[in-house]
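Inspection log for the structure reproduced underneath, given as structure tokens.
Incomplete set of chains, arranged as in the complex.
Letters A and B name the chains as they come in the text, with residue numbers starting at 1 for each one.
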Amino acid sequence: MTDMSDAERIVGEAERWWTTSIIDVQPGRIAMRGYPIEELIGRVTFPQMIWLMTRGDLPTPGQARLLEGALVASVDHGPHAPSIAIARMAATCGAELNNAMASAINVLGGVHGGAGQQCMELYAAVRRRTAAGEDLRAAVLAGLDGYAAIHGPIIGGFGHRWHPVDPRTAPLLALIDEAAAAGEIAGDTVAIAREIEAVLGERKGKPIPINIDGATAAIFAELGFAPEMGRGLFILSRSVGILAHAREQMEQGARIKGPMPKSIPYTYAGEPRRSLPADDRRSS
Amino acid sequence: MTDMSDAERIVGEAERWWTTSIIDVQPGRIAMRGYPIEELIGRVTFPQMIWLMTRGDLPTPGQARLLEGALVASVDHGPHAPSIAIARMAATCGAELNNAMASAINVLGGVHGGAGQQCMELYAAVRRRTAAGEDLRAAVLAGLDGYAAIHGPIIGGFGHRWHPVDPRTAPLLALIDEAAAAGEIAGDTVAIAREIEAVLGERKGKPIPINIDGATAAIFAELGFAPEMGRGLFILSRSVGILAHAREQMEQGARIKGPMPKSIPYTYAGEPRRSLPADDRRSS
């Protein structure tokens, strides 16, 4: 009925099991997105390579410079950040660098690392409205309502529990403005971000300034990255700080270090001391 | 005896519990290694920032360019690499990007990601000998003996199961030679790497060329990174490929994808089918 043997059919199925457009590896040949690796090494920057791998083609130098600014800005926020604390505690448990990094990166999810992603979704929602001809202010108001319905009243990317003004925002916005002036990006998302900042400030009666997440989200959106990738790029950046802290902690040499010194007890709020019932529970 | 209360003593101990020289975060102020973040954004490259965070000061442009070449070279080796395969399988299980990346980065340990680290230790051992006046060839022979005693006969960083010649090696060595010619690095480690390559080739009677791990190890050693950090830098690089593959797999949309199609059964090599003994094991 068929001239192809079962084995050939199975091999064919297996060969299609993993399929990628990212890399072609043959004996003696490696190409990413079509470009031979030997042409890329020494000629493209690391941010250009990140773009090439995740987007499929090379960015312009201006696009790469904007991405680079975002990658530089987010590397670290200190030992009070859970991701950094986890990396350091892991190191005191004898974890190797890759393991300490994995435990830490693993928590850069929807809450810790996802503010930027949610912010990109907000920008995109507003942009769909302005693209359809809606007024910027009206589009922002509608976007904020839609956001609050899903994520609650705190708008990821605006305001900061710690910084009255986030020192990373101004230089990032300056990079965006520069790129927009040079025609490298459209500049419409950063306008949306500033309008959101204005609306939130008016509502609260005090400044709710764009923070690092809101600023990098604007960059990633201007550059055409999908919201999901906002988190991915943040992880590449924060991994640098996680690595540096894990390594520093290893060199400090402490063993099995909990979150706080034992002189500060945690609070036990459970049942008072009690005894097992007299009957042996195992017996039935 | 002391005018400091218990509470003050405990707070003092707690404040010293986490100590870092990497980052200073105060309300409205962030500085890495002393440099205000607002000065770094837009002015240092991402590889310079990686250097600053892990080393404590800024590299020269030539040093940064060499580090960048190594970071670009190692991003990916395709879906047959366990780290990449794990990221893709994780994505089919519904893992989010950070989780897929964590599961994958977690395996970049002593074997998968550690060849470069071991290679750096070999280079360092040889270099200690040549620095003490020993002849290069003699130092390499002694170094290889010491290495084999610990890690066995396969020398990490030389030869490749897949590539007769690793296409990443030549452009990386060219970058090293260029930096050495410009006086940015000493160039003595790359000389050691080439001598090891020569010795191994003579011993085997066929070329055992420097591979990606051996070449990046030479770069990291020339730049003064500790062997342990070789693995850390490799992780930063390979994370890019892991991210790209996890994201691509998510877009392909398969669910719960095992390593091979089910048309290829695994081999069961255990006990033949048997029955439990008649007595109820739970009863005693």
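Keep in mind that, in the parts below, a contact is a pair of C-beta atoms (placed from the backbone, for glycine too) under 8 Å apart; a residue touches a chain by one contact, two chains touch by 3 or more.
As the structure is a prediction and not an experimental result, all values here were calculated from the model.
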item: Complete complex - number of sequence copies, 2 represented; value: 4
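We adopt the following convention: only the chains that are shown with their structure count from here on.
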item: Chain centre separation (chain A, chain B; CA means) in Å; value: 21
item: Touch list for chain B against partner chain A, complex; value: 10, 13-14, 17-25, 27-30, 32, 36-38, 40-42, 44-47, 49-50, 53-54, 65, 68-69, 71-73, 75-80, 85, 88, 96-99, 101-103, 105-110, 113, 162-165, 167-168, 170-172, 174-175, 228-229, 231-232, 235-236, 239-241, 243-248, 250, 252, 257, 260-261, 263-264
